[in-house]
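I'd like to ask you about the structure that follows.
The complex appears here minus one protein chain, its other protein chains still in place.
Labels A, B, C and D are assigned to the chains in the order they are written; within every chain, residues are numbered from 1.
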Amino acid sequence: AGTVKIGLSAPITGNLAEYGENFKYSVLMAADKINANGGIRGRKLVVDIQDSKGDPKEAALIAQKFVQDQEILATIGEFSSTSSLAAAPIYERYGLVQLSPTASHPDFAKAGQYMFGIIGTQDAEGPFNAKYIAKKYLKLKSVAAIYVNNDWGLVTKDRFIEAARGEGIKVTSQQPFFETEKDFNAVLTKIRATNPEGIFIAAMYNEAALICRQIKKLGWNVKLMAPSSVFSEKLLEIGGEAVEGLATNTFFALTDPDPKVQVYINEFRKRAGRNPNLHAASAYDSALLLAEAIRKAGFNRKAIRDQLAQTKNFPGITGKITFTPVGDVVRKYKILVVENGQWVVKKDYTQ
Amino acid sequence: MTAILQTANLSKSFGGLHAVEAVNLEVERGHIHGIIGPNGAGKTTLFNLLTGTYTPSRGEIYFNGLSITRLSPERIARLGIARTFQNIKLFKYMSVLDNVKIGFHTQTETSFWDAFFHTSRFHRDERIAAQKGFEILTRVGLAKHADDLASNLPYGTQRKLEIARALATQPQLLLLDEPAAGMNPAETAELIDFIRKLNQEGLTIIIIEHDMKLIMNLCHRITVIHHGEKIFEGTPVEVQNHPGVIEAYLGKGRLNPSAV
Amino acid sequence: MFWLQQIFNGITQGSIYALMAIGYSIILGIIGLVTFVHGEVIMIGAFAGFFMVTFLKANFFLAVLAGFAASWLLGIIIERVCYRPFRSGPREIALIATIGLSILLRSLSQVTFGTEQKLMPDLLNSHFIPLGQIRITNIQLLIIFTVFILALLLHQFFYKTKTGIALRAVSMNKQAAALLGVHVNRTILLGNALGCALGGVSGVLLGIYYNSVHPVMGASVAMKAFTATVFGGIGSIPGAALGGILLGIFENLGVAIFSSGYRDIISFSILILILLIRPQGILGRKELER
Amino acid sequence: MLFVDNLHVHYGLQHALKGISFTVQPKEIVTLIGANGAGKTSIVMAISNLIRKSAGSIKFLGQDITQSEPSDIVKQGICHIPEGRLIFPYLTVEENLILGDFGNTSANPNRLNENLDQVYQLFPRLKERRKQNGGTLSGGEQQMLAIGRGLMLDPKLIMLDEPSLGLAPIIVEQIFELILKIRDWGKTILLIEQNAKMALEIADRGLVIENGIVSLSGNAATLANDPGVIAAYLGI
Partner (left out) sequence: MASFKQKLVYFLSAIALLMFPWFIQNDYWLRVAIMIGLYIILASSLNLINGYTGQFNIGHAGFYCIGAYTAAILATRYHFSFWLLLPLSGIVAALFSILIGLATLRLKGIYFSMTTLGFSEIIRLTVLNWASLTRGPMGIPGIPLPELFGFHLASNRHFYYIVLALTGIMLFLSKRVISSRIGRAWIAIREDEDAARAMGVETFRYKLYNLIFGTFWAGVAGCFYAFFTSFISADSFTLDEGFSILAMVLVGGQGNLIGPVIGAASLTILPEIFRNMAQLRLVIFGAAILIMIYLRPQGLAGSSILSQKYHYPKIQRHSPPKHQGQQEVSP
């Protein structure tokens, strides 16, 4: 009884391959699960995976390929906001859903009716980080920010800084760095000279771990906080002792007692040989969401989009998902802290 | 007769080495002027100074009475001094004809605009370059090689091509740096005739050469350079009988029958 | 104080650049062209050190040795694949071969080593050595020391030993060297392997200093190696070392004065300025005009 | 001691050597003369295995060296002083000379210094310029350096490709004297010269190369009196 095809556009090779891989495992897992339960309306779900190398130009080309292929009913991707945005005009023009598990750029979902993002935008995360983590949990009076100089890092930092100022926290310094950098000594020495109580690290887990290590090596005792992107086993592994006490937020936790979350975590570990992180979980939910929308709307691109836009309280492993009119999700965050080398959810501070 | 080229106190040093030291040279229009001297005497350096490849440490150079002392090589070439190089410097991967066509660079003026739209100026320039280029090749006997790659020519022929290319710039003064090097006596004899013919057509020539037969046969006057300094100047006969020159340069002639 | 600390950070970072640049400079000299595969050489060296440490529980010196050996071998492969077949042709061909091999090696190691960043254990139990008011770790000192010794040894090698002179001769004129009895193929192989091996060592040091190795770590650092080499002057080992250290210092001062965003802008601008004043790099030889 | 048999060389489509055969006996001076582009340089290059041979074989002292590495050929005792000298421009004069020792297989531990002294004696000019970069020497000085460098090897056979090219008459004279002196030391010499007259004067035998074949060969004195040779190569 035929197949249902969705596209996945992600950096499978190139510098961002590490992130694309998470997408791939999760989406394929979701497809297997759906197919094990009889597929969608009796049809088997297949995923067409295309590698963008993390290059916006290729993301656009893949978009063209997907929209061209009439069998593809909806797509998941891209990893970075830049690539997602570069592909957006094509998806919009041809009317095909692009659901990004990770693009948190506030402009992304606004780029068109067919653009959806489920990671939650920095418009919501920034204030949470400022109010609950910086002010209430860490009780910071002053904070500095170090951020990766890409669209995501910039927005994340900006939203946080705005909100922190609103909370009456003094911002002592804001310093960018580039994705390929490994040596943060100079920046950190500079930030340190401004003497903040805490530092907000807007970076992916790899770089965040290195930054924490170098902070530690400087012999600097500063309170560490970061956006949800750092939530990963890798951070603990690479950061070691240096990330102890680092506070962040999440809406997905490995310790979540929900059985479907645990099933997912176990299955992911079996396939990938490591624990899933937020990106992976988010990609899994994206696939389930699309499957659900297709099940309800039938095999029509436009209908799928309309159905997706009406999603309300979809029970994902990352929490309940409801799209705003623009196509974003407002997330419910919990505070997450590294304690004794483990990620620990701080119940007391849950919003 | 007037001097076409004059130098006053021309000097060039490299670090501590005085390669050319206070040379006063005067070359008459219409002459073939020889420059000889032991290896490392500074002859090539002198040429490099005259053509602007090196800037002098001291001294002045006048061409047709005008100072050209600090001009760039291309300006000097435009004023009418052409040269060949001791180490052949052809445009290796261009055809023989194209090598000569470059020589017409100064006489043509095709701009981007002309090239884009193939204006009449473009056609005129191309015609000049092709026709005259071919004429020159015919004159030096290279016409049959016109489409060959310059680097595929035998050594001696490459030297001829260098001269042809220099002639294409329509110079008043031609500087030849060891044109006969690597040629056998028969070929050298041919070269002598050719140079003489050029001179008879009105071209002034300065020539550096170690082949005494060529020098003595051709030159009106000869300047002898040693350790960067001019040690003697005179007619071929005077030079051959000057004891200092014999000692520093010509040798006893025992094993050297090619010296006349 | 703040400045001193920044300068010192710069020197440490610069020493690693210096080591990479020395290797790069040897290759540039002997092969006579820019190589694009050096980043992968550095990366493979780093991974060799990493595997040595994680699987065989080796110590620092064994890790460095492993990096040296692995990249040495890779150097031999590179020479066979990218340089030897094209030696008689225009050099751009070899250059494109290095681009191809670089893409191949980088993605192949992503496939085999995994795409994620790996933790390089803290081998040396890093700790501070107080030095007046600035903070220096033992690793920083060790790196500076290693690089210094290597630079010295290499200088001796190139100017005082026959093999060293032969390497320089081959880099100038392969035919003439062959006519004198120098085994050109072997010498080129040796030079390339040596340059690569130094790259491998710097890879291990990078890994230890930053505690991480990654299949895509090479590209950006290789650019630094290239920059430092040109900066210091092609064909000069002390130049490459100096170029690397100055580059490190400029970068750190650039961050200190402006911001991290301007780090490379500052260092590239200084590089271009210096080339305008000294077109042959700081210690580079002036081209003969003959 | 050297046997060249039926040597063929192609440059692309051009058939530059078309079956060259000759021998060189110990301690003789053999000269190759011929017009520009006749193929003289190609012959010695082929012997040194610096260019690919399409056919033919080369034996030296009974050993087949047709396919040996250039560096091994040198170690057998063949020294090739190339046309155009090929000095290492950025090595000092002395370093250039030291490199000449590379192919020297003698076991004498002092040979390097001894040979250096010998070369400096022969060319005091080089001693003066020991520390100067080879590339900054004048043409004549470079030729001296190239010959000196070759002698460092203490070779059995020396192949000189146009050693007088671009040299002052007095130096040419010296170089020819030198060639005789080198022969007197017991070396064998294969000499390529444009200056056929002088070459035939000092040589024992001569070969005339024309368009890639040996058109004439024989006793040097006989060749020097051959009317064809006189007309073509000796000038008027």
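As a convention for this text, a contact is a pair of C-beta atoms (placed from the backbone, for glycine too) under 8 Å apart; a residue touches a chain by one contact, two chains touch by 3 or more.
The model shown is predicted, which means the values in this text are computed figures rather than measured ones.
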So which of A:Leu85, A:Ala186, A:Ala281 or A:Ile321 would be touching the chain we can't see? A:Leu85
For the full complex, which residue in D:Arg85, D:Arg125 or D:Arg149 touches the chain that was left out? D:Arg85
Residue among B:Phe85, B:Phe232 or B:Tyr249 touching the omitted chain: B:Phe85
Contacts from chain A to the absent chain lie at residues 12-14, 17, 49-51, 53, 55-57, 60-61, 64-65, 67-68, 82-83, 85-86, 88-89, 93, 105, 107, 111, 149-151, 153-155, 178
Could you list which residues of chain C touch the chain missing from the display? 28-29, 32-34, 36, 81, 85-86, 88-93, 95-97, 99-108, 110-111, 171-173, 175-176, 219, 223, 226-227, 230, 234-235, 261-262, 264-265, 268-269, 271-272, 275-276, 279-281, 287-290
Touching the absent chain: which residues on chain B qualify? 51, 53, 72-74, 77-78, 82-83, 85-94, 98, 101-106, 108-112, 114-116, 118, 122, 125-126, 129, 149, 151-152, 155, 158, 165-166, 168-169
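To be clear about the criterion, only the chains that are shown with their structure count from here on.
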Average the CA atoms of each chain to get its centre, and name the chain whose centre is farthest from that of chain D. A
Expressed in whole Å, how far the mean CA point of chain B lies from that of chain C is 47
Two or more other chains in contact with one residue: find those residues in chain B. none
Which residues of chain A are in contact with two or more other chains? none
Can you name the residues of chain D that touch chain C in the complex? 48, 50, 69-72, 74-75, 79-82, 86-91, 95, 98-104, 133, 135-136, 149, 153
Which residues of chain A touch chain C in the complex? 13-15, 17-18, 20-21, 149, 175-178, 180-183, 185-187, 189-190, 193, 206, 209-210, 213, 217-219, 234, 237-238, 240
Give every residue of chain C touching chain A within the complex, in rising order. 2, 5-6, 9-10, 12-13, 107, 110, 115-117, 119, 122, 126, 128, 135, 137, 206, 210-212, 214, 216-217, 219-221, 251-252, 255-256, 259-261, 263-264
